[in-house]
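Only a portion of the chains appears, each positioned as in the full assembly.
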Amino acid sequence: MLFHVRMDVAIPHDLDPALRADLLARERARALELQRQGVWVHLWRVVGRYSNISVFEVPDGGALHDLLWSLPLFPYMTIEVTALTAHPSALAENP
Amino acid sequence: MLFHVRMDVAIPHDLDPALRADLLARERARALELQRQGVWVHLWRVVGRYSNISVFEVPDGGALHDLLWSLPLFPYMTIEVTALTAHPSALAENP
C-alpha cells in the first residue's frame, strides 16, 4: 500500500563533521537503494527546507516502519506518515 | 515546476443535492482532463478524510493558481500549496 511521508531533518550543529559526512553518505546510498527496489516511489525536496516529501509503496505499516527506523538519519528526523489510497477520480481508476 | 497540493473538502450539509451532484461530476471531469494533459501528475485520497494529496507540474505559480481557482469545488476546499524541487538523492538526479 501507499504512504505519504514527510521527513524534516535537524542535525545538531555540533555533530562531528566526519560522523555527519558518513551519515549523509549512508543515507543517500540507502535512499537510492530503496528507490531502485521500487519501495521509495517518490522523493522530492521541499523548497527552502531541509525536508523531503516522499511516497512509499510497501506491503504494510510494519514494513514502512522498519524501513524508516533503519534510515541512518532517523535519529535526527521528525517523520509524519499519512496513509494514502487510490482516488476515485485518478486516471488509473478511470481507464 | 512541481507543487505539492493538499485539498480538504467541506461541502455544506444543506447544499442542494442536485447542485452537489453537478459540482462533483464537473470536478471529476476536470480532474481527469487535467491528469490527461499531464498537469495534475499525482492524485491520491487521504485515508479516512474527504481530502486529496496531489502533485502538479505547471509552468509557474500563476498557472497553478488559475487551475485551482477554476476547480468546481474550489469554494468548498481549503488548499495548502508547497513548492517542491528535485531531491539530490532522487534516482532521476543519480543516473
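Lettered A and B in written order, each chain numbered from 1.
One rule holds in what follows: a residue touches a chain if its C-beta (ideal position, glycine included) is under 8 Å from a C-beta of that chain, and two chains touch if they have at least 3 such contacts.
Quick caveat: nothing in here was measured; it's all calculated off a predicted structure.
J.: Once every copy is counted, not just the 2 shown, what does the total come to?
T.: 10
In this text, only the chains that are shown with their structure count from here on.
J.: Express in whole angstrom the distance between the two chain centres, defined as the mean CA positions of subunit A and subunit B.
T.: Taking the average C-alpha coordinate of subunit A and of subunit B, the gap between them is 22 Å.
J.: Would you tell me which residues of subunit A are touching subunit B in their complex?
T.: Going by the criterion above, the answer is residues 2, 4, 27-28, 31-32, 35-36, 42-48, 52-53, 55, 82-91, 94.
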